[in-house]
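Yeah, one chain of the complex is gone here, protein chain that is, but the others are all in their spots.
The letters A and B name the chains in turn, as written, and every chain counts its residues from 1.
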Amino acid sequence: MKLRDFILRRMILAIPVIFGVLVITWFLAFQVGDPAAMYINENTPQSAIESIRKAHGLDEPPHIQFILYLTNLFQGNWGESTSTSFRPVLEVIALKFPATIELAMLAMFFAIILGIPLGIISATKKDTVVDHFTRVFSLAGVSMPIFWFALMLKYVFYYQLAIMGLPHLPGSFRYDDLMFPDFKYTTGFLLFDSIVFEHNPRLFLDALAHLAMPAFCLGYLTLAIITRMMRSSMLEVMREDYITLARSKGLSERVVIYKHALRNALIPTVTVIGLAFGGLMTGAVLTETIFSWPGLGTWAARAILNSDLAAINGFTLLVALIFVTSNLIVDLVYGTLDPRIRYG
Amino acid sequence: MADTKDLVLEVHGLKTNFYTYEGVVKALDGVELFLRRGDTMGLVGETGCGKSVTARSILRLVEPPGRVEEGEILFREIDPKTGEVNAVDILQLDEDEMLHIRGGKIAIVFQDPSTFPNPVFRIGDQIAEVILLHQDMKHDVLEMKINKLERILNMNPPPVNVSEIVAHLEQLRSMRGNPPEPDEKAKKKAAKWRAIEMLKLVRMPSPESVVNQYPHELSGGMRQRALIAMALACNPSILICDEATTALDVTVQAQVLNLLNQLKKEIGTSIIIITHDMGVVAETCNWVAVMYAGTTVETCATDELFANPLHPYTEGLLHAVPKLHEERERLPQIPGSVPNLIHPPSGCRFHPRCDFATEICKTEKPKLEEVQPDHWVACHHPRI
Partner (left out) sequence: MSEHYFDDVESYELKGMNHLITWLLHLLAGLVILTIASTILAFQITALIAIQIGFSITLSESFAIGALQLLIAVIVSYILIKLSIAIQSSELWAFSTSLYLNLLLLILLATMGTIGMIFIFLPIITLISLFLPNIREYWFPLFKEDMGPRIKEIRYSLYLVRKSPLVVAGVIIIVSFVVLAFLAPFFTPYGPEQRIWADYNLPPGSPSTDPNMPIHIWGTDDSGGDVFSRIFWAAQVDLRISVTVVAVAVTVGTLIGAISGFYGGKIDELVMRITDVFFAFPGLVLAMAIVMALGERSLDNIAIALMVTWWPGYARLVRGQVLAEREKLYVEAARSIGASDMRILLVHIIPNTIQPIIVSATMDTGGVLLTAAGLSCIGFGPPAGVDEWGLMISIGQFYYSIAPWAVFFPGFAILMTSLAFNLVGDGIRDIMDPKLRRR
């Protein structure tokens, strides 16, 4: 009961945020270009331009257009993505969303699996060579130009291996459509589809191979963030009195670290993981572009360069929604990890 | 000192340093302690004189940059089967053997109940954890089962199959001498049950609900009781209370101290109470050790100390305690201040503040010697 109230309250608090995002993107997009320009060329007669403007409500003053946009938004009409052959934005999102989420999930998985142990090791071996190495490794992740990293990965694991005739990782797209010409998306999550609907382990492996480089590339930043947060919160927790108490009980160092310290150190790390999920969306724009990944990131970058207003608006709205949701989830997880938090 | 077999703990020449940026803090230099079986010893001294460091050194819990440099910490326990006394030097043990001593044989209760329990685990789990660690739960599992059956038997209305239950109960009781090995789940349950028993022992109100609560849901006094329960959970031979009552208000403090003395009788532990409150010492301890700047300066029975302090520092310390029936304008103070432990005074560490200091005090460190029967003092000129 209390939990439901908490979620409800958080949702209501999110409304102004989402609204702010809408206002800012819409007015920015308004500056980016004339939406009518997409429908016309130099041969279009003046009268046709007029009617196009009227049909799309473009002859109204901006605030009226904005209100029009909002009403459409609520009716499920997010506009047409002019850079994606005029398909409805929601449809394009539904198509591309699984690709990006699959990538982001895998990147996140990889970042958590590696980041938390690395952070713990670094903290427990503070100021040793291991610690220095881990810190440089994780700081390199924060300072890594993703687009460059992606290119370099591609150069080594795809191009170089390929010209040497060795087995190599694929450098673009989600699966090899020459090898699997009959494949049809069901849910859009390839790892899932290939096993559950297609019963095709080879497709699964192929999809995994295609995911490997982009996921690593995208996950590295998050990995770095998690490692650093884990290290510093672990260092802080290890100095707490309750760690001394745990030691005085005769618990072995392993239990002290992995039970008593870890549980407390995870609390701030979880927050960072949630926030980093939003960051993955930004990273996706760069990574997907380099790996020709047919996801939201590529779409968004192209939309902005092509002044595809509906797509820009749709993408930012979607990311803002993801951000708000992941924050909510973080708060819920937080509550289960830290008994001091009550949804009061 | 009578028979060394009576001594459950003996500390000789304990030396602990902290290697900090400003220099080496020589926190302990020649601490000597004797604790008799069943005694309550008070460890007193000004703030910063090294009481807590001593306690941590005994459990080898000194954390970097600190290090126990030298000394001998003899811990004697009676083998329950043979009745023999065997002594171990804690400083010579390896880390694995040390884990058995910590919590199992020597337990410690720390000063601040608000920061010591782990905030994310339930009180019951934190107590059960130490029980599971140090005890094989055979007896407890059995006792728990017997206890349960007895409860069922005493129910009102009585259960239908009384005879069956009684038979079962008899069977269980007959196994008391040699209980079977329980499974993990039963162990955990029994540990939890023991945790409740422990909470009852420390007079925790409504122990059944407290086991499932988190530390932040308890008051300071309740938390301190929980910490004591945690420390006593494995019937340790020695319980060290590092200012366990300082953070509590006076009435709760008195309750906890009474509790400790009762528990001592019930469980048969020896207790070290660290405090700077002479009143607490007078009320609860039968033996005292006085520390000054990292050394033991005097140790003897409590009554003896109050009646006949032999060390100039103890004398000053006792004068500083206000007495009810004596009206004074101002409390006398020991002139000067606690020395800097990075560059401690040469010879006797007390000599810059001592009225009786002579040349030898500046150059030579006095040894702790038995000046009168059962009364040890470290001073070149004891106040006999």
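In this section, a contact is a pair of C-beta atoms (placed from the backbone, for glycine too) under 8 Å apart; a residue touches a chain by one contact, two chains touch by 3 or more.
Since the model is a prediction, treat every value here as computed from it, not as a measurement.
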Given A:Phe27, A:Phe109 or A:Tyr185, the one touching the chain that is not displayed: A:Phe27
Candidates A:Gly278, A:Pro294 or A:Pro339 - the one touching the absent chain: A:Gly278
Residue of A:Thr84, A:Ser194, A:Thr269 or A:Thr316 touching the missing chain in the full complex: A:Thr316
Subunit A, residues in touch with the chain not shown (by the definition above): 16-18, 20-21, 24-25, 27-34, 36, 61-64, 132, 135-136, 139-140, 142-149, 151-152, 154-155, 159, 228, 232, 235-236, 239, 278, 281-282, 285-286, 289-290, 300-301, 304-305, 307, 312, 315-316, 319-320, 323-324
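Note that only the chains that are shown with their structure count from here on.
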Subunit B to subunit A touching residues, read off their complex: 59, 61, 63, 95, 98-104, 107-108, 110, 112, 115-121, 129-130, 133-134, 214, 216, 227, 230
Subunit A residues within the subunit B interface of the complex: 240-242, 244-253, 260, 263-264, 267, 337-340
